[in-house]
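The complex appears here minus one protein chain, its other protein chains still in place.
By letter and in written order, the chains are A, B and C; residue numbering begins at 1 in each of them.
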Amino acid sequence: MSSAVDPLLVLILMLNFLILGTSRLRAAINASATQGALIGLLTVFVHGSPAMRPIVLGAAAVAIKGLLIPGMLMRALRDAAIHREIEPYISFLTSLLLGAVATGAAVLFADHLPLAPDHQGSLLVPASLSTVLTGFLILSTRRKAITQVVGYLVLENGIFVMGLTLHDAMPSLVEIGILLDLLVAIFVIGIVINHINREFASIDAAQLDTLKE
Amino acid sequence: MAIALCVAPLLFALVAWILPSARLRPWIVPLGAGVHLALVVTALALGEPVEAFSGWLALDQLGRIALPLVSVLFAACSLYVPAYLRIRRGERHRIFCGALLAFLAMMTLIILSHHLGLMWVALEANTLVSAPLLYFNRNRRSLEATWKYLLIGSVGIALALLGSFFLAYSALPHASLVIEDLVREARAHALALPWLHTAFVVLFVGYGTKMGLAPMHTWKPDAYGEAPGLVGALLAGGLTTCAFVALLRFYQICAAAGEAAFAQELMVAIGLLSMAVAGVFMARQRDFKRMLAYSSVEHMGILVLGIGVGGLAAFGSLLHLINNALTKGVMFMAAANIHRAYASKTVDGVSGALRRVPVSGALFLAGFFAVTGTPPFGPFVSEFTILRGIVEAGRYGVAAAFLVLLFVVFVGMGGTVLAVVQGTPKGDSPEGGFKDSLGTVGPALVLLAVVVVLGVWVPPALDGALADAARFVEAGK
Amino acid sequence: MRLVHIGIHLALILALPPLLIGIINRTKARFAGRTGAPLLQPYHDLVKLMRKGVVLSRTTSWVFLAGPAVGLVTTLLAALMVPLGAHAAPIAFDGDFVLFAYALALGRFFTVAAALDTGSAFEGMGGAREATFSCLAEPALFFGFLVLARASGSTSLSGMLGPALAATWSSAAPALAAVLLSWFVVLLAENSRIPFDDPNTHLELTMIHEVMVLDHSGPPFAVILYGAAMKLFVFAAVIFGVVAPVGGLDPWVAWGVFVAGLLLLAVLIGIVESMMARLRLPQIPNLLVAACLMSAFGAILLMR
Partner (left out) sequence: MSEWLAVCAIAIAGLSGLPGLFFAPSGRAGERLFVGLLTLAAGFACAAAVSSLAFGGSSELAAAWPVPGGRLAVRVDAISAMFVLQIAVLAALGAWYGLEYWPQRARPENGRKLRAFYGAITCGMLLLVVARNAILFLAGWEIMTLAAFILVTTEDEKPAVREVGLVYLLATRAGTLCLFAMFALLAAASGSLDMDRWPVALASPVAGAIFLLALGGFGLKAGVMPLHVWLPGAHANAPSHVSAVMSGVLIKTGIYGLVRITALGAAPPLWWGYLLIALGALSGVLGVAFAIGQHDLKRLLAYHSVENIGIICLGLGVALIGRSQGRPDLVALGLGGALLHVWNHGLFKGLLFLSAGSILHATGTREIDRLGGLWRRMPRTGLGFLVGAVAISGLPPLNGLVSELLIYLGLFRVGASGGSAWLAGALAAPALALVGALAVACFVKVFGAVFLGQPRSPAPEHAHEAGLAMLAPMAVLAAGCFFIGLAAPLVAPVLDAAVVAWGQPTAPPLASIAPLAWISITSAALLVALALTGAWLARRARSARGALPIGTWDCGYAAPAARMQYTASSFAEMIIRLLGGALRPEVHPPRLDGPFPGPARFHSHLPDTVLDRAVAPGFSLAGRAFARLRVIQGGSTHLYLLYILATLLALLLWT
């Protein structure tokens, strides 16, 4: 566990707020991409000594979270000629406040969980929890399908961070976490968004509410 | 053996994918299903334990209930495939057949895997392969359904992963996700309880989303409503079974850690809530496929309620797992036939099914009576056993709520089903006029026969297996 | 000896009823300041009717004739269950009061059926009234039976109205009085006397019993009149049994007292009829309900 971990986590938290606060889709995507890349770095730094395995994992994370998925999102953005604004159900200010509340709650909650000795005092658990909550927040307050995908990315970034706490104990587990990204990458964005775009001539997820009671 | 069980369907999926002949392709599915069923039977008959990968895959007492169930259900549904694809000629059979068999493989993997990570991967893969099945109809509605299914399902899966992490963390420094290890740690009280509690809650919500417990059930009516009836049967009978099995594994760990009471409270509450929500939405439900979805929500609630009460009720709920899955198969296939015969799935457009498609109509009616726990059908035995369990546990309030909700559900479902099957047929039958044929009603008839048999005769072998499984879940041996 | 008394019982049942009617009419005439018909006039009427032929509407079936027959026979059966003198009635067993009430009901059934058989609006109307009012009279009757059963400790009419009752008059006088009053009302209602109905009114719309028999003629009509008289006799005998359970006396004296009492009762009825005016139909139920409550009150008094 190197000293670079906590600063990275702080950055990740900052990005959460950036994503919550920005009104521009592009910025949100870029932010999530950066977050992914940072998590890739984090994977490496969580270990005291740079070993082969974490480095490969980190590289993969950077590749997928930092490049592949954002790339696809951008393409979808281009193809679908989407309106560039984020249209939240709640004002950005409120989102930010909720995000702050979520982060605080996460920190408090993490405190009453007994941490393993080498995670004592580290931000790993709180950061991951708050990132998960932020992801949820974005998922459920942003109109566009594509912003929901961004939210989902944030959510899983949080989970990934949680996974890092276990990487020493059971590396394989963390690695399958990557599969989660493949799921999102391949399906949610690649295919479905394009279909939605074709069928509905827009990817405003708010239109997807014909099925109801 | 264990590996064969998972791989065989995949091979057939591959065959179905590359097979050039569109005429033969539909028959690959029943073939694969048959082979899988044969494998399952041999595995059950086999004396020595079925294991692989140093215990990561194993057929335990729980699997001995769930695996044959899934296999039988899939076999019955697969018999429906050729007739169905004959009607849907010239559409993407390739993907459809392949995905179906892959679906079977993943379900098998979930049931067999004793490594929670592996199980999670299988569940995720399962979600992926079911997406094209849902989207088979290729219209806006099915697309929307698929989108919701994927997004909500993915969130559920994500939570499941987070929960798995928590669980593993609770076992630090001996973090592991192999059930046996965790149970051992739990018995030794080496699990950090706060982490365990958090883990269970998160896992309950995550897998509960896949299982379709209220209020995480929201994807269900859309998905079941828009998917082909056959796929609906597999989701309602197969996927939910797998998710339930997964849930039971975590419950097992909690029980081993002496935290059963904590988990049970959760299950009872969510179980009753699911039944209530189902009841509310089934009342005056116009769309009979959505109605089936809510019925599925209700029965998921009954299942967790039974486990939550424990004892005899747990036994009953394992029995109910079987009965519910098979009955759902009957109802979804019958509903699919009626849907096709009227080109509508709402009571505004459908009535007098008993006259236009007599067999399917009768099957739908019989399925309704069966699923609402009427003798002499199987679900009666299981629901009554659960009730006895609740009363024996002295939880009279729960018993009262259980019965009242059963009645509410019956009222709602009865109104819709009778409106569908009785009366004089509305409108004239659409193009070509769909008629009952052996291919479309045969599978449902087979399943119904099984359900009736389970209602009047629970084979001692099955009875023993259920008892073992109940003990296994509650006491971990 | 018993046979002799049974003979007397039968003789009284068969012979006395028309005389009661005669007495009532005579009393009313006297109150109206007329001489009135001779006491034996009812007998003459019956004989005259017997000699006449029968006129039947083409609408009617044999139910039309069954009405009078059943009416008479069932009343006769009821009469055979009421103790008249010091002796138990010829037919007496536990619960015979049920048969008593239901035999009369059977008679009612066929009388009303006969009325409906003519297909005439008037007679249907009369039948409806008869059926309705006896519905209200029945509970009053049974509350009374309860009181008598409790007081006399017997569930047979011969016991209820027998010596055992006489003993309880001292202790349970209020309850018995209540029953008496309510049963007197029942008597007037069941026999369609004033204030319920006026036997010799001429406005069909207001009649109950008379309007049911508009179409009858000749012997059937004679049977009806005779049956009606006998019904009056039966109720009078029951009431007399409540007032004066003569069981204790010497048999022959008892017979005498009984006959005298019955004639007195007839006079009383006549007086009531002359004093009171007919009630308006809508008010009749209220009076009957009052009678019910009265005997119910009696029951409460006795049993609490």
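Convention: a contact is a pair of C-beta atoms (placed from the backbone, for glycine too) under 8 Å apart; a residue touches a chain by one contact, two chains touch by 3 or more.
Fair warning: this is a prediction, and the values are worked out from it, not measured in the lab.
Trainee: Touched by the hidden chain, which of the shown chains?
Mentor: Hidden chain, whole complex, touched shown chains: A, B, C.
Trainee: Based on the whole complex, identify which of C:Leu214, C:Ala244 or C:Ala290 touches the chain you can't see.
Mentor: C:Leu214
Trainee: Out of B:Tyr80, B:Tyr135 or B:Phe369, which residue would touch the omitted chain in the full complex?
Mentor: B:Phe369
Trainee: From the list B:Gly34, B:Gly55, B:Pro82 or B:Gly414, which touches the chain that is not on show?
Mentor: B:Gly414
Trainee: Touching the hidden chain in the full complex, which residues of chain A are there? Just list them.
Mentor: Its contact residues with the unshown chain are 89, 109, 133, 136, 139-143, 148, 205-206, 208-213.
Trainee: Touching the hidden chain in the full complex, which residues of chain C are there? Just list them.
Mentor: Interface residues of chain C facing the absent chain: 53-63, 65-66, 68-70, 72-74, 76-77, 91, 93-96, 98-99, 101-103, 105-106, 108-109, 112-113, 115-125, 127-129, 131-132, 134-139, 141-143, 145-146, 149-150, 155, 204, 214-215, 218-220, 223, 285, 292, 296, 299-300, 303.
Trainee: Contacts of chain B with the missing chain: which residues?
Mentor: Answer for chain B: residues 147-148, 151-152, 155-156, 159, 197-198, 201-202, 204-205, 209, 215-216, 218-219, 221, 262, 266, 277, 280-281, 283-284, 315-316, 319, 352, 354, 369, 372, 374-376, 380-381, 384-385, 387-388, 390-392, 394, 399-400, 403, 406-407, 410-411, 414-415, 418, 422-424, 455-460, 463 touch the chain left out.
The rule is simple: only the chains that are shown with their structure count from here on.
Trainee: Would you identify the shape of the chain contact graph, picking one of line, ring, star, complete or other?
Mentor: other
Trainee: Starting from the Cα centroid of chain C, hunt down the chain whose centroid lies farthest away.
Mentor: Between chain C and every other chain, the largest centroid distance is to A.
Trainee: Comparing chain centres built from Cα atoms against the global Cα centre, which chain wins on proximity?
Mentor: Central chain: B.
Trainee: Distance-wise, how many Å sit between the C-alpha centres of chain B and chain C, to the nearest whole number?
Mentor: 78
Trainee: Between chain A and chain C, what is the gap in Å from one C-alpha centre to the other?
Mentor: That gives a centre separation of 99 Å.
Trainee: Take the average of all CA coordinates in chain A, do the same for chain B, and state the distance between these two points in whole angstrom.
Mentor: 31
Trainee: Mind pulling up the chain A residues that touch chain B in the complex?
Mentor: 112-114, 116, 132, 136, 139, 145, 148, 152, 155-156, 158-159, 162-163, 165-166, 169-170, 172-173, 176-177, 179-180, 183-184, 186-188, 192, 195-196, 199-200, 205, 208-211, 213
Trainee: Note which residues of chain B are touching chain A in the complex, please.
Mentor: 117, 120-121, 124, 127-128, 131, 135, 140-141, 143-148, 150-151, 154-155, 157-158, 161-162, 164-166, 168-169, 172-177, 192, 194-195, 198, 221-222, 225-226, 281
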